[in-house]
Structures are given as structure tokens and as C-alpha cells.
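Heads up, one of the protein chains got dropped from this complex, but the rest are sitting where they should.
Just so it is clear, A and B label the chains in written order, and each chain counts residues from 1 on its own.
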Amino acid sequence: MARIATCWTMLVLLLAAELVAARAGLGAVVCVLAVLMVLVIVLGFMQILRAPPLAIIFALGGLFWLAILLALGSLDSFTRTTVPVHDTAPYAPAVR
Amino acid sequence: MSGTPSPAVQQRSYLWQDGTLRSWLLTRDHKRIGLLYLGSITAFFVLGSIGAALVRLQLLEPTGAILSDATYNRMFTMHGVVMVWLFLVPSIPVTLGNFLVPLMLGARDLAFPRLNLLSWYLFVASGLLVVYGLFRGGLETGWTFYTPLSSEYTQGRVLPVVLGVFLNGFSSIATGVNFIVSIHQLRAPGMTWYRLPLMLWALYATSVIFVLATPVLAITLLLLAFEHLFRVGVFDPTLGGDPLLFQQLFWFYSHPAVYIMILPGMGVVSEIVSTFSHKPVFGYRFVAWSSVSIAAIGFIVWGHHMFVAGTSLYSAIVFSMFSFFVSVPSAIKVFNWLGTMHGGSIRLDAPMLYAMGFIGLFTVGGLTGLFLASLASDVHLTQTYFVVAHFHYIMVGGMVSAYFGGLHYWWPKITGRMYPEIWGRVAAALIFFGFNLTFFPQFILGYEGMPRRYATYPAQFQVLNVLSSAGAGILAVAYLLPLIYFTWSLFRGAQAPDNPWGATGLEWQTASPPPVENFAETPVVTTDAYDYAARDGRADAARVDEGAPHA
């Protein structure tokens, strides 16, 4: 019970902090806080540390592959050379 | 363990225990589910083959022999979609894998038997949806569903197909979860990781791809469907989206998926090569870990499908480099199989013929992959028949051969009957010959510049195309043969002994066909996977016990 209450309070506080950080325009802080909230849920509600060790391996595996998807998947978009298009139609193809 | 199963064994066999249709359709027995899958994917294999036959008939003449351009496009799409998702991706895992994983582990069933049955129903539903979509409207996008062709042009005809493939994905995920948890949790006493048959290492690696790549395909297709249904932009440039993003997401799944379509074959070949050389697999740990590293590296090479799509040079270089890395574990396997055969007492029964065909054809396919992974040569070869030949060497020459090899190898265990050996060898040889005649000319065609996915071609390419179509005819006959003699053997084949090939592996220690509970008592493993000395010792002892004359 106490554990659940603590986790709940932590989540609420983190949410409040997120709102403040967003108001202040601190995007990076918001991201960190969001990750912390996820950690509270995984450790506090899902109790991954008390699950069979296999569960931890699976969770880390999923996380690792998620990182690959996001990193290599955005590699091209972030390094692409874009050639300006003359046509100024409202829906130009994705150009930066 | 005698040559003729007693009536008592037959009565306890999983095949005959309860013969009602209902008991089959509601079964949770992994062996029966394997057979349900076998029936369904065979039907889809026939359907996909009809598509291929029409494509090859069309290409007999430069102007196109029989089909309109639109129908041609629909046929190669039908062929690709059906073959990839309804046949090759499930093929070995859901049939042989379902049947063998618990047997090889020494377990009574998979970890989640009901989930296993659910996966079959999902598969059937997805198959019906896909086929409905392909025939109601027809689809001309190819199996890759590239946007905006799939969203703009097809006017909704893409939806049922995409929904079917989406469902199909969840069937794959269910199978993957089942295999992974089973291999972790259900190993018999003494069955350590390094005593697992290499087939299980390969299926484990395959399952990792099932579980972690398939959901990305699911979300991609869902995005495509959403975009199309509600006209909201995601990939469509006219709605502000980026079509290359579709390709990124699609290939994040589909390159790993091509390893789904080869790793299980590698597992089968490891088993067969060892058995028919009567030698432990050379470098067991290298072969085992190469499966895992193929699955892992296979996730970081997908950009090689987009070299000419306008992706950035950085991205292209990174993906090209990783693509070279992935060929290293593949090569390790090939060398280890050859090392296994070296100095072995090789028997050339049908399964071994298929396995040897696999090794040769996979090598050709893999090496030509390197041509395509090099930026400079890919610019010339991409979107030509060279690519078509490359992947058919691996998928058909490799994986389908391995599938047939595995079916022959385990047929006695699955059905309790022997197939006719002579016919098995004839079919294997014919497949090898027909395959090369079909696809080798395509390397030359592609190298000379014939593009893929066109209904017509310049007249100078006709000779090679006719050769290729002739090969396809031979191939069709060759694939029909096993269908016929397997069916025949079900009724007339000789009774199979428990271990007809003198193989190691727990599946050979139980009856053929196995009883419902797989093993009379849970086996205890005391030796490595391919310990022929120990097995031969046991077999001799058994013969002495029975008082049979010594060989």
C-alpha cells in the first residue's frame, strides 16, 4: 500500500514538474521527466525487479531494439540533402 | 525400439487418438497444430505458384504472351504477397518448428498451447482476407506496398490486403513468443543451452525477429490504412507526408523478415548435414551464435533497400557497411557445414540432397547480396532481374529447399511412414536443376539491364527469358512430385522405425509418430547435441538387449 501511494505521489509530482518545465520552455527537462515517470511505473507498478530475470532481459531487449529503430530510422531524415523545389504549392513534398 | 510400431504405440499416437474434426480444430497439441499449418500453407503455396506460372508464361514473349499489363501487375503482386506472408515467413517455423520445438526440448508441449492454436486461427483469417483483397479488386503494388502508389492509386483496394497482413503479423508474434518462452523455460533436465540442437538456436533467433520486427510492420500498415481511409497525411506527399518514411518503416521489418525466411532453413540444414555425415556439427558454438548475430545485425541493414531512393549519403554508407557485416555470420555457417561434411561418412538420401542444394544456392544468393550491398554496383543492379535472382536464390533455392529437405527428414517422425526414397532423390535433383535454369538467366538479364516488374521487355532478352520460363515449368513439376508421393506414403508408405536415419536428438528417441504426451517419461539429457558415439553405443546396447544378431 505504502509503495503504491509513494509511486502515485511521485508520478503526480513529476507531472506537475513537467507542466512547469513545459511552461518554461525547457523541452529537454520535459523529456527527462517523462522518462522518470516511465521508470516509476516500470519499477513501482510493474515491479520488474521482482519479476523473473527473463522479464528483465526481454524488457531490455525491447528497449535496445526500440533505440535502433529510432536512431537508424531517423538517420536519413536528419542527414538528407534537400534540393529546394520551385513549385510553391501549399503541399510541397517534405522539404526542410 | 523396434522397426515396426506395435498397435499399442499406434493407438497412443497423436494422429489417431481422437479422430474427430472437432478434436483437430480445437486441439492444443503442438503436433496437430503443426499439421493444420502444414495443410494451410501448402494451399497458399499452390496459389502463389499459380501466380508465378502466369508471370513466367507472360514473359515468354517480349510483348507479353497472355496477360494485360494490369493483370500482369496483379499477378506478380499476388505471387509476392502470398509467397512471403502466407508461405515462406510461416513455412518452417509453424510446421516443422511447431512440431519439433517441444520434442527437441524434451517437453510435453509449447509454453502456451492455447496461444498456439490462436495463432493458427489468426493465420487462416489473415490468409482469407489477403486472398479476398487480392482477387476482389486486385492489387498492383508489389509485395512492398510502396506509397504513394499503394495509397493514391489503388483507391482502397489495398485495405483488405493490408489488414490481412496486419493480422498475419500477430500470428507470427504469437508463434515467436511461444518459441522463445518455451526454449527458455521448457528444456528437459540436463538440456543446457549448448546442448540444444542447432535448429532450436535458429528458431530462437527467428522468433526474436518475429517478436521485435513484426510490430513495426503492423504499425506501418496501420498508418497506411489510416492515411487512406481518412485522407490524413503520413506518407503521402500530396498530403504533406514523406514517402521515404514508409520505406524506412517497411524495411525495418522486411529486411529482418528476409532472415526469418532463411534462419529456420539454416537450422534444418545443420540437423540434416550432421545426421547424414554422421558427425557432430563442426564448430557448434560458432554456428549457434552466428544465428543470433544474423538476427541482431539483420536489424541494422535495412537501408540497403533505399540506396537510390534519395536517402542521404551518410545513411547509405552506414547501411552498406552493416550489410557487409551481416554476410560474415552467414559465411561462418557455410564453412562449418562444409567442415562437418569433411571426412564424414556421407549418405546421399533425399534430405541430404536438399541440404547440399541449399548450401550451394544460398552461397550464390549471399554473394550476389554483396554486389547489391555495394553502393556503386547497386546503382546499376537495383530494380533489375539481378535483384530478383538474388533473393530467389536465397528464398527459393535456399529456404524452400530446406523446407522440403526438412519435410523429408522428419516425415517418418511426423506420419510414422517412410516416403519413397528414389522419388525423393529424383525430386530433389529435379528441383535443383529446374531452379538454376529458372533463375540463373535472370542474373544475366539483370546485369544486362532488364528491369523487374514490367509486363514487356526488349526483344534482345527473349532467349534468356524463354530459358527461365522453361526452368519454371520443370520446377513446377518437381514441386508437384513430393505432393504426390507424400500423399501416397500416408497410405502405402513403409512403417517408419523410431530413428530411421540414426540421428541424435530427442525427437528420435520417442515413437514414430509420437504419442500425445511426446515422451513416455521426461527424458534426461546427458550428452551434447550431436554425440554419435553415445547414440551408437545406446543403439548397440538395445540390440544386444533384444538378443538381435550383432551387425
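Just so it is clear, a residue touches a chain if its C-beta (ideal position, glycine included) is under 8 Å from a C-beta of that chain, and two chains touch if they have at least 3 such contacts.
Heads up, the rule we're going with is that contacts and distances are computed from a predicted model.
Think of the chain that is not pictured: of "ABC transporter component", "Putative amino-acid permease protein YxeN", "Cytochrome C oxidase subunit III" or "L-lactate dehydrogenase complex protein LldF", UniProt labels it "Cytochrome C oxidase subunit III". Note on the undisplayed chain: of the listed residues B:Val130, B:Leu159 or B:Ile173, the one touching it is B:Ile173. Across the entire complex, the residue among B:Leu198, B:Leu249, B:Met418 or B:Leu464 in touch with the chain not shown is B:Leu249.
Residues of subunit A that touch the chain left out of the display are 1, 4-5, 7-8, 11-12, 15, 18-19, 21-25, 27, 30-31, 33-34, 37-38, 41-42, 44-46, 48, 51-52, 54-55, 58-59, 61-63, 65-66, 69-70, 73-74, 77-78, 90-92, 94, 96.
One chain is missing from the display, and on subunit B it is touched by residues 28-29, 102, 107-114, 173, 176-178, 180-182, 184-186, 211-216, 218-220, 222-223, 226-227, 230-234, 239-242, 245, 248-249, 252, 516-517.
The working rule: only the chains that are shown with their structure count from here on.
Computed from the mean C-alpha positions, the centre of subunit A lies at a distance of 36 Å from the centre of subunit B.
Subunit B makes touch with subunit A in their complex at residues 181, 184-185, 208, 212, 216, 237-245, 248-249, 252, 299-300, 302-303, 306, 310-315, 318-319.
Note for the complex: subunit A touches subunit B at residues 54, 61-62, 65, 68-69, 72-73, 75-77, 79-81, 91, 93-94.
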